[in-house]
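Excluded from the complex is one protein chain; the other protein chains are retained at their positions.
Note that the chains take the letters A and B in the order they are written out, and that residue 1 is the start of every chain.
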Amino acid sequence: MSSPRRSAVLSGAHFMDGNHAACEGAIAAGANFAAGYPITPSTEIVERFASRAPLVGATFLQMEDELASSIAILGAAWGGAKAFTVTSGPGFSLMMEHIGFAAMTETPCVFVNVQRGGPSTGLPTLPAQADMMQARWGSHGDYEIIALCPNSPQECFNLMIDAFNFSEQYRNPVLLMMDESVGHMTEKVVIPPADQIDIIPRRYTSKAPSEYLPFKPASDDVPEMARVGEGYHFHVTGLTHDEHGYPSMEWQTQEALVGRLVGKIRAHADDLTRTEEKQLEDAEIVLVAYGISSRVALWALQKAREEGLRVGLLRPIVVWPFPEKRIRELAQRVKAFVVVELNYGQMVREVERAAAGRARTILVPHAGGAVHPPESIVKVLREVGS
Amino acid sequence: MSVMVPFNPVEPFLRSERMPHIWCSGCGIGTTVNCFARALAESKLPLDKVAIVSGIGCTGRVAGYLNLDSFHTTHGRAIPFATGLKLANPELTVVVYSGDGDLIAIGGNHFIHAARRNVDIKVICINNFIYGMTGGQVAPTTPVGATATTAPYGCFERPFNLPYLAESSGAVYVARWTAYHVRYIAHSMAEALRKKGFSFIEILAPCPTLYQRRNKLGDGLETMRYYKQHSVIRHGANTRDLNLDFQGEITLGKFVDIERPTLQQTMGQRFRQVLRERYAG
Partner (left out) sequence: MPAATTGVKARKFRGEVFITEDRCKECGFCIEFCPPKVLEFSKEFNRHGYHPPILVNEAGCTGCDLCGLYCPDFAIYGLRVPVESPAATASAAGVSPLGNDASGVERVRQGGGI
């Protein structure tokens, strides 16, 4: 662990929106490179970074498109930078190939998606949470992803730091899945002193070039990186590769590589799981919600409790890997899960899969463009509870 | 203890354990890599500080054969990857080595923007007029009239004139050679390696398996003979006049060699000017 540069961190209490807080989180995490392409409702993050970068020793480049942004950060990461890009729906679709490339090449990096209504151009200025499965499965081939969902500006700051730390620890792309409401919501954000922020540094090898294999994993299935320009002469490819990093078109190499890429995250799913839980002790009905929807769900929970319904809330903060163990445990004793999300049924599938028929799973869908009317959730809770 | 043995002077620049490479007999890519190794030697750059970035395709495999820090990236995106690499690590000499389809079709937007910004990278484009690795499809460089698997009745689209595209987009160094002109290639590459800014070298090279064979133009060797007989070197020629016709005359040379501040220089100047002591760059 190390700490960021004191001069870069705006320690203190602020009144700022989620987008600005996410930018400050990146700077506090030590991000010194960002590339982006303007897209509503995410742009304030890179606008702020463009203004802050030259003051904190970082670089920002507005690229010609999202394809360029999403690979410029990977080039920068291999150049030694801590790098991120920011986008929303259509841009996120364009970035998919490079999320896969980052997973395949085990490049630490952070992608931020401030979700808006879709499909296609959809609702540029209004919220949705309909990219959650794209976050998990959007790039082709088998891989695992880490994705976090903040529900407040404070958490945009906090989770941005976690996103960078996870990306370094697991050498994996990490997604910060915000939504328009959280991105544009202004609240109090407390930025701690720099020395209270823990930063996981890049896992550079201490081996000599002659002893170093770029893709030979350490004990936790994650290989150490070599510094570019230091004589390691390593090779990085999106092709299936062996421990040297050289292409190999053998099924055995594919099995070993993909097995490890998937395994290094799955094996640490418990370490990665992070949830917020409210009133689950006696709950018969568990609301499952994340991001902005969790705040509406919390209002519904309180309303339902007033009516005597035994309702609790489970908020996945790390959404991928999905906290399926926790859902499985709860499914043993609760009556139902009520999933509130701004889409027509995405994470509900995960809840249903983990509950495996032991508890009912009900979706409260919403196509986005607004948050759920709280009453629509309470209505479902009443039906389930009766 | 080493024994004194003669060795191929390009060997230190190669990943010898990966030979033989994947390129067909008579393919020109290997010849250009040979020239590149000699250019690296001539440039006297410390090899540890030279990084190579390729996209996808036959030429995209160059990165994997060079004994440098090397990156085989996604299709068309070598240039933006190289841009990030260079900005994050300015002491590197970053070379993009890729094919015409990769750099100019799918990657065309990045090409013009990197030239516009004058990113300090060296772009070597092996132009074989065709998509080689996928089986000989038409490219934005295919001459009118040449056939390809997806242009079975002949190409009817005007191809890009790459030196003109590079110059008009802002490149500070622009040259074109053929795989026959090995000493010129090596010299030009060495010049580009020393040059600050977006440098572009187009090298025409035979794809005997998919371009020459399909167009009944013989093998790689016959193509090299063609290059020898039908090329004219006109240094400083107006890039506007460098269109390539099907089996027409080929104009070669160094067309552009100018000075212009690089992206990093203009960025630094701007921030210093506006932010003064607040600039932390």
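Following the convention adopted for this analysis, a contact is a pair of C-beta atoms (placed from the backbone, for glycine too) under 8 Å apart; a residue touches a chain by one contact, two chains touch by 3 or more.
Fair warning: this is a prediction, and the values are worked out from it, not measured in the lab.
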{"item": "Touching partners, among the displayed chains, of the absent chain", "value": "B"}
{"item": "Per the touch definition above, residue among B:G55, B:G107, B:G220 or B:G253 touching the missing chain", "value": "B:G220"}
{"item": "Residues of chain B in contact with the chain not shown", "value": "2-12, 14, 16, 19-21, 23-31, 33-35, 38, 180, 182-183, 186, 219-221, 224-225"}
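Note that only the chains that are shown with their structure count from here on.
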{"item": "Separation of chain A from chain B, taking each centre as the mean of its C-alpha atoms, in whole Å", "value": "37"}
{"item": "Residues on chain B engaged by chain A in the complex (per definition of touch)", "value": "15, 18, 47-49, 51, 53, 63-64, 67-74, 76-77, 80-89, 91-92, 109-110, 113, 267, 271, 275, 278-281"}
{"item": "Partner chain B, residues of chain A touching it in the complex", "value": "7, 32-33, 35, 54-57, 59, 61, 63-65, 67-69, 71-81, 83, 97-98, 101, 228-239, 246-247"}
